[in-house]
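Questions regarding the structure given below will be posed in turn.
Removed from the display is one protein chain of the complex; every other protein chain stays in position.
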Amino acid sequence: MKARRKASKPWGGRFAQATNPLVESYTASIQFDRRLYRYDIQGSVVHARMLAKCGLLAKAEADKIATGLHEIVGEIERGEFRFDPSSEDIHMAIEGRLIEKVGEAGAKLHTGRSRNDQVVLDLRLYLREEIGLVRRLVAGLQRALIGQAESHLDLIMPGYTHLQRAQPVLLAHHLMAYVEMLERDRARLTDALVRVDVMPLGSGALSGVGLPIDRRFVARALQFRSLSANSLDAVSDRDFVIESLAAFALLMAHLSRLAEEIVLWASSEFGFIELPDAFATGSSMMPQKKNPDVAELTRAKTGRVFGALVALLTAVKGLPLSYNRDLQEDKEPLFDSVETVKAALSAMAPLVGGLAFHRDRMRKAAQDGFLNATDMADYLVLKGVPFRQAHEIVGRVVRRCVSKRCRIEELSLKELQTRFSGLFDQDVFAYIAVDACVDRRRATGGTARATVKRAIGAAKTRLRSG
Amino acid sequence: MKARRKASKPWGGRFAQATNPLVESYTASIQFDRRLYRYDIQGSVVHARMLAKCGLLAKAEADKIATGLHEIVGEIERGEFRFDPSSEDIHMAIEGRLIEKVGEAGAKLHTGRSRNDQVVLDLRLYLREEIGLVRRLVAGLQRALIGQAESHLDLIMPGYTHLQRAQPVLLAHHLMAYVEMLERDRARLTDALVRVDVMPLGSGALSGVGLPIDRRFVARALQFRSLSANSLDAVSDRDFVIESLAAFALLMAHLSRLAEEIVLWASSEFGFIELPDAFATGSSMMPQKKNPDVAELTRAKTGRVFGALVALLTAVKGLPLSYNRDLQEDKEPLFDSVETVKAALSAMAPLVGGLAFHRDRMRKAAQDGFLNATDMADYLVLKGVPFRQAHEIVGRVVRRCVSKRCRIEELSLKELQTRFSGLFDQDVFAYIAVDACVDRRRATGGTARATVKRAIGAAKTRLRSG
Amino acid sequence: MKARRKASKPWGGRFAQATNPLVESYTASIQFDRRLYRYDIQGSVVHARMLAKCGLLAKAEADKIATGLHEIVGEIERGEFRFDPSSEDIHMAIEGRLIEKVGEAGAKLHTGRSRNDQVVLDLRLYLREEIGLVRRLVAGLQRALIGQAESHLDLIMPGYTHLQRAQPVLLAHHLMAYVEMLERDRARLTDALVRVDVMPLGSGALSGVGLPIDRRFVARALQFRSLSANSLDAVSDRDFVIESLAAFALLMAHLSRLAEEIVLWASSEFGFIELPDAFATGSSMMPQKKNPDVAELTRAKTGRVFGALVALLTAVKGLPLSYNRDLQEDKEPLFDSVETVKAALSAMAPLVGGLAFHRDRMRKAAQDGFLNATDMADYLVLKGVPFRQAHEIVGRVVRRCVSKRCRIEELSLKELQTRFSGLFDQDVFAYIAVDACVDRRRATGGTARATVKRAIGAAKTRLRSG
Partner (left out) sequence: MKARRKASKPWGGRFAQATNPLVESYTASIQFDRRLYRYDIQGSVVHARMLAKCGLLAKAEADKIATGLHEIVGEIERGEFRFDPSSEDIHMAIEGRLIEKVGEAGAKLHTGRSRNDQVVLDLRLYLREEIGLVRRLVAGLQRALIGQAESHLDLIMPGYTHLQRAQPVLLAHHLMAYVEMLERDRARLTDALVRVDVMPLGSGALSGVGLPIDRRFVARALQFRSLSANSLDAVSDRDFVIESLAAFALLMAHLSRLAEEIVLWASSEFGFIELPDAFATGSSMMPQKKNPDVAELTRAKTGRVFGALVALLTAVKGLPLSYNRDLQEDKEPLFDSVETVKAALSAMAPLVGGLAFHRDRMRKAAQDGFLNATDMADYLVLKGVPFRQAHEIVGRVVRRCVSKRCRIEELSLKELQTRFSGLFDQDVFAYIAVDACVDRRRATGGTARATVKRAIGAAKTRLRSG
């Protein structure tokens, strides 16, 4: 039996002893790289066609290979394919099955190719597709945010710094902040894609291929933007994985911030939102609980993607050229991160879309806490008071209100004039009304209704253009 | 159908709407926490006995529960148990099945308990056991190292600093360095265990339990060293996981160093070791290759455990009290790290045990590179030359040898005396012989044969005492 | 000038060319390791005494060295010492100055010692002292928390899970949760100390020392608990740094949780605390702001210590034995983390001590949100209803209250009996009173007043015993 196993190794020739089963299971990747099967077969079909075109394979052999591989796709998708752990990896499992099916032609498929360039090809095809999916899911969350923003264009809430109420803002403005963050995520993924979308086949094991192959043919057939430029680099480069993980990490950081706010807003203390029952869960012990689990898990899963990034950076640290088996450890963190990011986006979009806002509590909160103090200072500035002095004066006004337990607008004009500054006039009250404070911030990026509307329009246009 | 699903939730009472299936799959943990089933049932059996003892359950009910739970263990281990994703987690899946089996008694099991304290219990039982296993595997690797050390007590090799040959050492001394590192790992795990081995049940959801329960009974029955001292802390504490991950991370860092040396030593350039065929793998393209994959993968898997540590640290950062759903993200990084550490130790021990050392190349390497220069300086020191001057003199001797392409001992005494120092005498050559250099380092921790033998003896004694 | 610089290198003899100034500044550590001067000199004095004892130095020489070194301490502390970047590191700077001062005796100090073991000695002395200081500062924060707990033994607030109000707890119980976390931090530091407190001198550059030295003498004089057991390990071991950083990381994670709660509680929405003006800061633009900056910075600085841990783990990953220059990168992350942890503890303790609690808001919050629902279920359990059914019944009670916008205790007994369960009786209202809920949780770890008082007592006892 050992002999049988040994014989099945594609590199058995040089070895006198069979691989230890422990080593086999330690080094096998088939339990996780099987998910690359479609990309592996897609690449192999094109590779075979290229070999035929270059005269390294008969046309009929290439056809046999293509037919055999397509059958294997079917076997895998129908659950009929036996993934044998002693196959090491998905590449060998498929090639082994192909040889069973089509014989000698199958044994020629690996001509001019190494697993070192093959696995990079598969991974690049996979990641190219997944980045596309992630970008679309990001857009989906952006649409949910924009939808809520558009439905609440008049709803004023407190803007916070240091989690202290600071200035009144539109809820729509607040939600659009996340749309902006996510837009950067999409841009980063687009940039990363340029470095993912590179065709590595033809790099061989490390030094290129000594047979007359046609790399451009393969790149065109697989719709790659460019060819890898150095074979040693190509087989040992996992930058495209790490860069994607870094982009995912930032994306998760953004989701963690949004999640944190959902948790805060759903608390009794804030009371800004009501989670739909379908997006909340209860407690096994406490009958009254309604918990924002989706947001909490998203917040926590951020760590998972950070961890994956650290795992990969650690793995490549200090690796000499070129391919080292260490690089096999790229897949699980990547796969897990892709799934995590997709799941988080898929869960957060309908959650955001389903939030019900308690308009009265939000608006009321915007009226407590002296959120108009900055505008009161600006009022004085427009009357010629240097800002630093205006700030000091209004600071004292606020202290007065704190001790009187009143709002600024509840002080009398007389008190304002005599105690704080003769420049205050009747129009100060209109000037510091919360709605006026909001609508005054009209410059690009500000919270004025008209400005936010423009920002929403711009965001929708960007989304339409992809 | 929705109604059915809703009804099955242990917290359905308060909710008007069924959980969204997306949310169900996003928040479910059963796909990974099922591995806790043994610990969960172990805890539940004891919990039921305690409830009976305290009069909160009839004796007969507790018996029914115990019987039912033991049957469920059987069902799970025979693969007959249906893990329904809508069960949320292993706790609910088991409780649900128990109620199916034993009816009302099962519905009483959750008396005085919350999933919040239950899951911590399970995790502590799991980790307590796994730390024990890891410690034993560490000891196994130590034994493999000690075995090689004992078999090569006379083999001198170059000791390196900066990967430059520095001073001659015994291979045994070199191997024993790893035994020391691993001993610290065992000690750290032992220390961590004290903080793992704490009984949390009775903390309830967060504030303790309002029924007359007996926590000490549970702790004794499950052989815990201590009781958790604050319920809010107990349900939200994952320190024991993080501390264990930190200990695993350092352990993996040690394995990465050992792995690096195996990779180096197996290279043609070093040529110090031959990997057994059974512990090496070949190349799909290059017929001549014999690769140290086990060592490479171990080196890379280090990143995985570092990443898990970062994931968990990130997850708990900034979490308010007490339990938050974020804490559910503790399991996968922990499980994956435990499996990784165990697999790496299991693979490295026989690899180390199977290494064949090229004695001649190692010894020869120890003779090239002026490894005796320090001792030559010491020779002068013993004749009264201040060390700084002795170092300078020997530095010039080395430069001379570099330009003459010879070893120090190939210079004539005359040249030494006239060109460098009149204090050199005939006995210098014996003094700087490689074996003499090794055997001179007799103080504890040094590389002298006798000292290393003592170190081996001490290590074996420690291993025997557990 | 080049010649002069070359001459000043302790290893110039072997080199024909002077070091490039760029390299000098890139490799120099004196700008940060100068803070080790006290430990370096302490170690050198003892080393010299040991050399004298062993006959490797004349008694008079050792005395000269000791005197010279003590003078150098003075020069450094008076700011008169010239730290020359071309000195590489603090060890060479001090030795160089010593030779200037005492001549040949100074040139003998490095006998039987390498910078490789010397720097480890210094770092261990430093860290041993700093861990002591950190432990004391942790105790200080514990005392501040205990102080507040004792002053508020009657104050009931909502306990939270998922940031949703869950069950009523004592503020004192909540604060004591942090005391428990910090107690684990102290224990971890104590454990780490055992592995810090190891004497490495005598390991030489890597293989031990070839001269007849007395390691035990040095260990005793410097009050170390044990001797390093393997010289190769001793010069390349930074586990003690990494383990300490891991302990600091967890400590910071705890502070980040406390900080998060202070930020939350200081918000208008929670309104549970008032920060003392002296521990809050304002805004340059918004006159009304009062921000919890100390808590926010502490929360953020957590990342800094996590980062330091990652930095060190990365640095040692895959390093072959023995000393590599990579290890020089241990110092800055360690120094920065020690300073960060000390500063955070120093700032948080008086902040916690100075918090004023808004008792009415806290208590009122504990009365809204059905925090007594679990106890209502327990009430039914005590009447024989299986917990799962009791939970379901009370879940429906809560839904009823949500739709009626009332508290549970505002439902009539009649409604309870007819709509929900005939087992409800008049005594249910006393049973679910918030104070009763709290006081019922008497088992160890629970929130009952008496239990918390005991916990406080136990914590104070632990603190007294160090």
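Every chain is named by a letter (A, B and C) in the order it is written, and numbering of its residues begins at 1.
Simple rule for what comes next: a residue touches a chain if its C-beta (ideal position, glycine included) is under 8 Å from a C-beta of that chain, and two chains touch if they have at least 3 such contacts.
Keep in mind that what you see is a predicted model, and the values were worked out from it rather than measured.
Among C:Gly147, C:Gly271 or C:Gly307, the one in contact with the hidden chain is C:Gly307.
Considering B:Ala249, B:Val397 or B:Ala448, the position touching the chain not shown turns out to be B:Val397 (whole complex). The residue touching the chain not shown here, chosen from A:Val45, A:Ala62, A:Val169 or A:Val428, is A:Val169.
The missing chain, though absent from the display, is touched by one residue of C:His162, C:Arg195, C:His254 or C:Arg299; that residue is C:Arg299.
Contact with the chain not shown here comes from a single listed residue; of A:Leu250, A:Ile273 or A:Val294, that residue is A:Leu250.
Residues of chain C that touch the chain left out of view are 9-20, 22-23, 26-27, 91-92, 110, 113-116, 204-205, 276-294, 296-297, 299-304, 306-315, 324-329, 332-333, 343, 346-347, 350. Although one chain is not displayed, chain A still touches it through residues 10-16, 56, 99, 104-105, 107-112, 116, 159-163, 166-169, 173-174, 176-181, 184, 187-188, 191, 194-195, 202-211, 213-215, 227-237, 239, 242-243, 246, 249-250, 253, 256-257, 259-261, 264, 299, 302-303, 306, 309-310, 313-314, 316-325, 374-375, 378, 381-382, 386-389, 391-396, 398-399, 402, 437-438, 440-448, 451, 455, 458. Hidden from this view is one chain, which touches chain B at 158, 161-167, 263-264, 266-271, 282-293, 296, 310, 313-314, 317-318, 365, 368-371, 373-374, 376-377, 391-395, 397-398.
The rule is simple: only the chains that are shown with their structure count from here on.
Chain centres were defined as the mean of their Cα atoms; on that basis the chain farthest from chain B turns out to be A.
Rounded to whole angstrom, the centroid-to-centroid distance between chain A and chain C, based on C-alpha atoms, equals 33 Å.
Each chain gets a centre from the mean of its Cα atoms; for chain B and chain C, those two points are 23 Å apart.
Annotation for chain B: residues touching 2 or more other chains are 10-16, 110, 116, 204-205, 299, 302-303, 306, 309-310, 313-314, 324-325.
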